[in-house]
Every structure is written in C-alpha cells, then in structure tokens.
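For this view, one protein chain was removed and the others were kept in their places.
Chain IDs A, B and C follow the sequence of writing; residue 1 opens each chain.
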C-alpha cells in the first residue's frame, strides 16, 4: 500500500533467457518512463547488458522512450524462438 | 496367331471419358504409325472427334507421328484430373 | 546421367506404389506421422490432403468421385517426380498416397507428406509435388452426381 501511494506501481516480467538473469518478475515504483526503467534494470542486473530484448508496455511493443502509466505491466522480450 | 503373322499387333487402351466412347481396350493390327492408328480410331469411334487426348506409345507420350513397333501398347489419355 | 540412361534406370526399378483402394483414412495419416518420431533429424513436416468436395453441377450435387488411372505409367511418372524432388530439396522423407475407386464427398483422396530438417524444404517440396501430381499423373476422376449420372472432372 505504501508503494502504491509513493508512486507508480510497475510490474516487470522477464522472459526466456532474461528470466534466468532477473527472475520471472519484479515490482518497481517511482520510474516515469521506459528509459528510466531500463537504466534501473541495467544497474540492478548488470548481465542484462549482454542481452538483446524488445520492451512491451501493457502488451504493446514500444520503439521509443514511453511514459509509464499507473499500474502498468512492462515485459522484456528476448528474440522469439517458438515453433 | 493369324493376326500376329499378318502384321503388327497393337494393344490400344482408352482412359477416362474415352473409355465410355471406345471401351477400355482394343487390339488392332496392320497399322504402321500413330497417324494411321488415330485415323482408324476416328473412323471406328466418330465421337472421339469431340475429345482432347494425348497419345502414349509404350508409356512414352509422343508429340509427332511415331512408328508403331511390334506388340506395342498405345494409350489415349484425356486431360488428367487426379488429386 | 543422360536421358537414355535415366529412362532405362527407371525401367529397371520397380516404382513404389502410391495407390490405395478407396479413401485415405485419418488414422493412416496419424500412423504415418507417428512413425516419424524416431527420425530425430526432422524439424518440420508438410502435409497436403485433397478432400472430395460437394460441388454442384447443373443443380446436381457431387456425392463421390471415382478415380481410375493408367497405373503403370502413373507409377513410373511418380517415380521420376520423386527422384527429381529428392535431388532438388534436402528432404528426409517423402510419402505419396492417392485413392483409386470410389471416394465419397468429405473423404480424403490425396495425401502428400514431406519432412526435412528445416521447414523450407518440406514446404516447398510438398507444394511442388502436389502441382506435379495434378498436372502429370495419368489419373482421372469421375464425379458421381446425386441422381447417379456423372461428369468427368476437369482440374483447375
């Protein structure tokens, strides 16, 4: 509850190889946009520096720095390998 | 035996719609090449005039008048419709 | 190999049979798929199935197709197509089955099945085999109509 009042609550999901580096999910707050978020994650998980991934905010893949709405979901998506 | 001595024995097979016009097969003799054979068949089965078909001699499709070897097999092949 | 050597070679071998009396059963298809699990170099399978369609001809519905073929020539041609496809594409397996005799509407009359390490070969080969079967094999379909009359099928 304290977190929610202090700022935006951001749920971050890590997939594929990234889940081995950062775990499956984490919750963050007080980050305003995706650039800030990625910066923060790189500091927290330095091994991310070697990985390629796309970023989706609320299931929309983004291509530029994007404002993070309240209670949003951010996903870090390494290259797909289904099929 | 008499037929064989009198000349070339030619087995003719009719497929698809042509088998309804001429039956499944017939045996002819004394015809030297495919032009003569086709002429003969047109006389014997006038309804062939309305049909499109390819001709195979001993399982090789021919494109020009072709000598008929002894004891050969001639097939009249209407357009294919397998599959 | 020149054309004459090639032809005599084909004449010597007994071509594989492709013909099945009546429709091809779905269980036959799954058995065929299941058999390939032991070939672990395969990464992709491509399958084409021809199914008899209830076309309407002069207000009368097709209820079945009766297939006949010039068997010997069809098998020789299929053998040539098989060899050509195997030299063109890196395939692991190729299986072809075509019905003869009566196949009712809704039933399967053609089963083409190709497998390869990477999907592209299986897909392209399957596609090409289907086209060549339709164009080159001496097979004829007689469409049986609901009033027991018939019409000879024409491939598009």
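Everything below uses one rule, namely that contacts are C-beta pairs under 8 Å (C-beta built on N, C-alpha and C of every residue); 3 or more make two chains touch, one makes a residue touch a chain.
Everything quoted here is computed from the prediction, not taken from an experiment.
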Query = Touched by the hidden chain, which of the shown chains?
reply = A, C
Task = Based on the whole complex, identify which of C:51, C:135 or C:149 touches the chain you can't see.
result = C:51
Query = Touching the left-out chain: which of C:94, C:108 or C:125?
reply = C:108
Request  = Could you list which residues of chain C touch the chain missing from the display?
outcome  = 26-27, 29-31, 33-34, 36-54, 105-108, 115, 117-119, 123, 127, 130, 156
Note = Contacts from chain A to the absent chain lie at residues 13, 15-17, 19, 56, 59, 75, 77-83
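The criterion applied here is as follows: only the chains that are shown with their structure count from here on.
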Key: Computed distance of Cα centres, chain C from chain A, in Å   = 51
Residues of chain A touching at least two other chains = none
